[in-house]
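Of the protein chains in this complex, one is absent; all others appear in place.
Which chain is which? They are A, B and C, in the order written, and residues in each are numbered from 1.
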Amino acid sequence: MSENGQSNGGGGLIQLTAKDFKTDQEVRWCPGCGDYAILAAVQGFMPELGIQRERMVFISGIGCAARFPYYMQTYGMHSIHGRAPAIATGLATSRPDLSVWVVSGDGDALSIGGNHLIHALRRNVNFKLLLFNNEIYGLTKGQYSPTSKVGKVTKSTPMGSLDYPFNPLSLAIGAEATFVARAIDTDRKHLTTVLRRAAEHKGTAFVEIYQNCNIYNDGAFDFVREEEENRLYLEHGQPVGDTGLVHDERAEDPAQAFALSRITWETHGKVPLGVFRAVQRPVYDELMAEQLEAAVEKRGVGDLGALLNAGDTWEIG
Amino acid sequence: MSENGQSNGGGGLIQLTAKDFKTDQEVRWCPGCGDYAILAAVQGFMPELGIQRERMVFISGIGCAARFPYYMQTYGMHSIHGRAPAIATGLATSRPDLSVWVVSGDGDALSIGGNHLIHALRRNVNFKLLLFNNEIYGLTKGQYSPTSKVGKVTKSTPMGSLDYPFNPLSLAIGAEATFVARAIDTDRKHLTTVLRRAAEHKGTAFVEIYQNCNIYNDGAFDFVREEEENRLYLEHGQPVGDTGLVHDERAEDPAQAFALSRITWETHGKVPLGVFRAVQRPVYDELMAEQLEAAVEKRGVGDLGALLNAGDTWEIG
Amino acid sequence: MAKAVEQIDNVVIRFAGDSGDGMQLTGAHFTNETAILGNDLSTLPDFPAEIRAPAGSLPGVSGFQIHFADHDILTPGDQPHVLVAMNPAALRTNIRDLPKGGTLIVNRDAFTDRNLEKAGYTANPLEDGSVADYQVHEVPLTSMTLEALKEVDVTKAEAARAKNMFALGLMSWLYTRPTEGTIAAIQTKFAKRPEIVEANILAFNAGYAFGETTEGFAVQYEVKPAPHPPGRYRNITGNQAIALGLVAASVQSKLPMFLGAYPITPASEILETLAGYKHFGIRTFQAEDEISAAGAALGASFGGALAVTTSSGPGIVLKQETIGLGIALELPLVILDIQRAGPATGMPTKPEQADLLNVMFGRNSESPVPVVAAATPGGCFDAAIEACRIALKYRTPVFCLSDAYLANGSEPWLIPDPEKLPDISVEFAELPNGGESGFLPYLRDSETLARPWAIPGTPGLEHRIGGLEKADGTGNVSYDPDNHDFMVRMRQQKVEAIARDIPDLEVDHQAGADLLVVGWGGTYGPIAAAVRRVRAAGGKVAQAHFMHLNPFPENTGHVLKSYGKVLAPEMNLGQLSKLLRAEYLVDVIGYNRVRGLPFRSSELAEAIQGML
Partner (left out) sequence: MAKAVEQIDNVVIRFAGDSGDGMQLTGAHFTNETAILGNDLSTLPDFPAEIRAPAGSLPGVSGFQIHFADHDILTPGDQPHVLVAMNPAALRTNIRDLPKGGTLIVNRDAFTDRNLEKAGYTANPLEDGSVADYQVHEVPLTSMTLEALKEVDVTKAEAARAKNMFALGLMSWLYTRPTEGTIAAIQTKFAKRPEIVEANILAFNAGYAFGETTEGFAVQYEVKPAPHPPGRYRNITGNQAIALGLVAASVQSKLPMFLGAYPITPASEILETLAGYKHFGIRTFQAEDEISAAGAALGASFGGALAVTTSSGPGIVLKQETIGLGIALELPLVILDIQRAGPATGMPTKPEQADLLNVMFGRNSESPVPVVAAATPGGCFDAAIEACRIALKYRTPVFCLSDAYLANGSEPWLIPDPEKLPDISVEFAELPNGGESGFLPYLRDSETLARPWAIPGTPGLEHRIGGLEKADGTGNVSYDPDNHDFMVRMRQQKVEAIARDIPDLEVDHQAGADLLVVGWGGTYGPIAAAVRRVRAAGGKVAQAHFMHLNPFPENTGHVLKSYGKVLAPEMNLGQLSKLLRAEYLVDVIGYNRVRGLPFRSSELAEAIQGML
């Protein structure tokens, strides 16, 4: 619907600052919550995208993380639990002119919303998904999530969780994701780099952010959030720690990225951070727009009268 | 609920034959459909499991494939679209004494049912899932499915499909599956081997079966169904074609199985068949049963009177 | 030897055969011939279950009934006058509907022992006297077709498959149909296989010639054209009409359409049809499930598209949470429910109208939504446009109901003049509306109570909406008790007030009538036909049919109370009845049959008579 879009700085691009992305709504997370740091990082890096605020849309489901859109002075929708990727698919596909961001939690994206997520990834829809992984259900006050460790004692698992968790990056790669990355809430500089890369990516960008929920799952990521030596920062073309691998984020075959995703605190005592995979594949909105254009090219712009009168008709005098 | 179970051949195991697994219902698929061959293979190998029919349950969703339970002289449920893995999870978890099988199509399991599938896989619930992949929606008469190739012209994609397909095995491995395999409808001997392995596996066994829908997607798998030289039969400990890999289905790390799943007709001109991955991980029903037992051990068998009277109470005379 | 030609005013023919016998195609050709001749007509395809049954079996029987006449008619006919049965299974499942004395044409060649057994016959019904009460024509359709095609370069199986064209030729002769259309259609359809074209045309002509020459058929029948209002016509099914209505709504609203859908019988065809109209700027998205289909549509609506999602009962249920969100967000969204028999999976190919209460109430909490329903195949066009109009104007999800009968049934349709279609365009918000407060996304239009539709891309109107309760005006999250009560009532009032913007309930009154028959949806034809019958027999009865089910037209209470008795025939257990009784405290009596088949006008006429 770019016909309808307003001029994107046609009259001169206004230089925005982080403050321009704040809303008049009081930010409401628990004091100390990792969400604050992520919000600051996102608001801080938005201006450099050079996209006017009216072209940006933040869409979320339900959860603590999902409050995010209320704090972004852009268009936004706080939708229903798990459905943000579906809603974003409709918006992004019908409005290629927008920059669409989905903010989600580990429950929202991987539990109830798992199906929409994996399908958006394979379709390569043009939105960026930030997964605030705190390995817990925050908003509903502390039940285990699909990323909680086996044995985790939570409100709903007084004797420990039985469910083997997802590795969000492995799942995303298995679902044919074209861009997959990981960052940490409090590591603002690196988080910003990753966000920038996600923003640049054409197609679905999947970014897992380790986020501390200091109320219901405090310290879940201390092994890497606190202990910097356990971080393996990935760089394209560079060796990955002492794994013997040389990182190739652009490899067509996702096998290496998948192998990297299996390097975890449990297996290696280290955790890779950064961009695991970033490959080009046709983007859903463009493919769809191309078909629309091709159809017009072949058949002319649709003519309602002709359509109504198509096929066998007869005249009664 | 094993307390309630009837004797599993306590009075002497009756030797069953394939015929014993046939029902009085006329089998209703299109003449030539690959489903017939799979049904024959399943009925043919059931007797060797040595499990009495009353202990077997086939659960399906909706689709052509999903008619399967009607033709198996066992307990069965033809449920609703996509939900069979969820239903089977409840049954299998509460009845560890049963042998539970889910039969599903590529639409049923990977489109509408994708979320239940990936969660069952990570939980390692004790059921076997047979995915009849025909790369099309058969029952609804020929729309593309999540496994249809890009560009596929179907009823709902007159200009070709835009959606990049899932690789069902990659998805399953990304979802932490413990058993992943592939077979072909008409290759009965190999299919039977794979089914046998699946039946032996403790936990969720995911078996993709290439199934020809001769009405809406005829020949989709001809490159391997017809051309035997394109088949790469996997054998544990043996080299995989000329890929340089030696197959290790039992590797804890799923990276190699994942890499194998990326060998396709498109990339290598060959397709691996057989068991890609088969590892041991605690099974959901057993874990749950253990917690129940541990609770009884610690607290004694629940006493309703004591529970009702727990906490602060007071007597009024 | 030219045969005698007898004039008749209407005929009902049913073609029945195996799913592989091409009965739907045969019916379609015959329908086209009939339409072009200018008869009024109504058709009813009767599909077997979705899954293919084995050839020759009872569940594999597929039927197509056509009713045509020299006057306007309303239904595909209660019972056929003529039954064409291509095999024993088709005879077995259909013969009970043929009244004594009716004409039965059978393919004698198909009555083999094996086929008889598959159909569950222990003896050959053509020989044991079972069909003695009918005028039976045993025609060796298969062998005569093979004979006619022996020179053509096709396989024997292909030749045998042309037997439906032989039957079509025979029927075309019998009812003096024009044949050019069929021949042209065959040519186009098989353009890539000239030998098949040849085979089909030869078979068709052979059938026609057989009629002319055989002694078995003594007379030929003629049904004169019906007096239709002038204009250009085409034959149309309900699903086609919905697709066209949606395209028209997109054009008339000047908004690009976004359709989110997941295939399901009997709604898939709408997705499939619209997927072919990409040159109208229509985006069709086959989602991973119904939740995503509805969600994507809602997302597109947020972005300013005319958003539509289609399904049938089970899928509609899955969409309801998202529709509830749409109600809270107050965004336009059109949901098409092509109803089928339930509950659960039910009988997917069969019609029913039992989703009314679900579309009204199937969401958590107070979540009112307007509902419109189509009454005829052609009426689906108008219903789709009306649903879009209301959705856009009032910024709300709107349900549009059809059913498996309307979806597949067809009738001649006076093609509307695009120039005369309503302009349903609305304006996007472009400027802040709140003075000092900037943009207030929940500040309402005082007339429609609709909130502004401010789409991303509009500078200065950046705002956030969501599913939590919102403060009046600002739309900020609010837990204020009085605000909640206000917003609950406001959403309700907005929907109720649409009553001012829809036509009054039209009553087909008859002087002296004390009984009113009310209906909604696809039962219009049978009810109207029944009312005619009763009137023809001297009974006095009035009729009204609801296109708008929420809100009801303003005069509804008045209409209901103007009659001593109110009868509501429904293909459910009394859902409209329940709504009317609750709203107007009128003792609406239901006539309810839930058979997965349209009503017969005869049974309704009887029910009406019983209440006079």
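The definition used in the following text is that contacts are C-beta pairs under 8 Å (C-beta built on N, C-alpha and C of every residue); 3 or more make two chains touch, one makes a residue touch a chain.
Just so it is clear, the model here is predicted, and its values are computed rather than measured.
A.B. asks: Determine which one of C:Ala248, C:Ala328, C:Val426 or C:Ala529 touches the chain that has been left out.
C.D. replies: Here the residue in touch with the unshown chain is C:Ala328.
A.B. asks: Could you tell me which of A:Phe21, A:Phe58, A:Tyr71 or A:Tyr144 touches the chain that is not displayed?
C.D. replies: Residue touching the absent chain, from the options given: A:Tyr144.
A.B. asks: Can you list where chain B touches the absent chain?
C.D. replies: Chain B touches the chain not shown through residues 1, 4-6, 23, 25, 52-59, 62, 69-70, 72-80, 83, 86-95, 97-98, 115-116, 119, 288, 291-292, 294-296, 298-302, 304-305, 307-309, 311-317.
A.B. asks: Using the touch rule from the top, list residues of chain A that touch the missing partner.
C.D. replies: Against the missing chain, chain A presents residues 26-31, 62, 64, 67, 80-82, 111-112, 114, 137, 139-141, 143-144, 146, 155-159, 163, 215.
A.B. asks: What residues on chain C make contact with the chain left out of this view?
C.D. replies: Touch with the absent chain occurs at residues 48-49, 59, 312-314, 316-318, 320-321, 324-325, 327-329, 339, 341-347, 350, 352, 354-355, 357-358, 360-367, 466-469, 477, 479, 481-482, 484-485, 488-489, 491-492, 572-573, 577-579, 581-583, 585, 587, 593-597.
We adopt the following convention: only the chains that are shown with their structure count from here on.
A.B. asks: What pair of chains is linked by the most C-beta contacts?
C.D. replies: Summing C-beta contacts for every pairing gives the maximum at A-C.
A.B. asks: Cα centroid separation between chain A and chain B, in whole Å?
C.D. replies: 30
A.B. asks: Where the centres are mean C-alpha positions, what is the separation of chain B from chain C, in Å?
C.D. replies: Each chain reduced to its C-alpha mean, chain B and chain C end up 38 Å apart.
A.B. asks: I need the residues of chain B touching at least two other chains; which ones are they?
C.D. replies: 111-112, 114, 146, 159, 163
A.B. asks: Enumerate the residues of chain C that touch no fewer than two other chains.
C.D. replies: 278, 288-289
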